[in-house]
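A single protein chain has been removed from this complex, and every other one stays in its place.
Entry: chain A
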């Protein structure tokens, strides 16, 4: 037993998960949380090993959870169960192979100019202002515009996509404050499915060079069913959006809190690659992932029983003092940096190359063009979720 709150969404644990998980990691690294009814895994070596352990399943919407849901929620859960991150091999491998082609390092590398233009425009819109919210005024527009450009979607569709994603996430991220979240998510998924169905039909008639066309091409021979393909398209928006927004904001926050590192990066822009790896390690947008044991697993003299769930805390692994020197210090020159911020193993983030490139360009262009950057206040507010590490807003004063 450890003397720490067992409420994983305790305000203190949400605002500073690193101190919270540090205590768990040091006192009880494989910790049974009686309130959440699952195991909390916090050591680097355990996180690394379990993420590639075939006895761990990613299919985590259990029958018990499904049974408790209203009809609308069940409909959404059925779509989510088709999402690649919630599937195991061999299904996972089959789906990933189709999507991977469109996200390979080479394909993403060719996106550089497109991303740079999107970032330049985002800065054009804010640079004359004195005070901005980095999350909603800057970071948010970048991944959504990049994804729309990749998918070849018109910008006038943008507001509705934004609303759909948001409504869907009230259920995916389990926002208990939204009472009608099942209905909201249901309507969003219905409308998104119809929208993407139409786009797929359009592209089949007039193929282009966009992501939807390449998904159709990669799916030649019908490796994925039409429903599966549409489920993945919804997923790409849902997954690529808030995490990358969060990553851009968290990176700039890390620099604001560490002025010496900000100065170092401004004076040495070529450090951006190691800097972004360090931002992901130090305060990545994904705190943890949920998995289920499919067999009994013995670990550090404890037995995780078949059917029990685990919270695998990447954010804690990334601050493990046995793996990283001075883990709580931001060091943008850290190299090698074997962080687990994008996960590990079969489910390693599909969009990692895209996210890395977006964050590099978004942070370095911001620092080049905005001369002075200062926190407007110290009241940081974080989304209260177990898996995401997402700022609600980041208010700053800027000067060009």
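Methods note: a residue touches a chain if its C-beta (ideal position, glycine included) is under 8 Å from a C-beta of that chain, and two chains touch if they have at least 3 such contacts; residues count from 1.
What we mean here is this: contacts and distances are computed from a predicted model.
Per UniProt, the protein behind the absent chain is "Ferredoxin"; the candidates were "TRAP transporter small permease protein", "Ferredoxin", "ATP-binding cassette domain-containing protein" or "Benzoyl-CoA reductase". Residue A:97 is the one among A:35, A:68 or A:97 that touches the chain missing from this view.
Of the listed residues A:146, A:229, A:350 or A:373, the one in contact with the hidden chain in the full complex is A:350.
Listed here are the chain A residues that touch the chain not shown: 48-49, 52, 89, 93, 96-97, 100-101, 103-106, 336, 342, 344-346, 348-350, 352-353.
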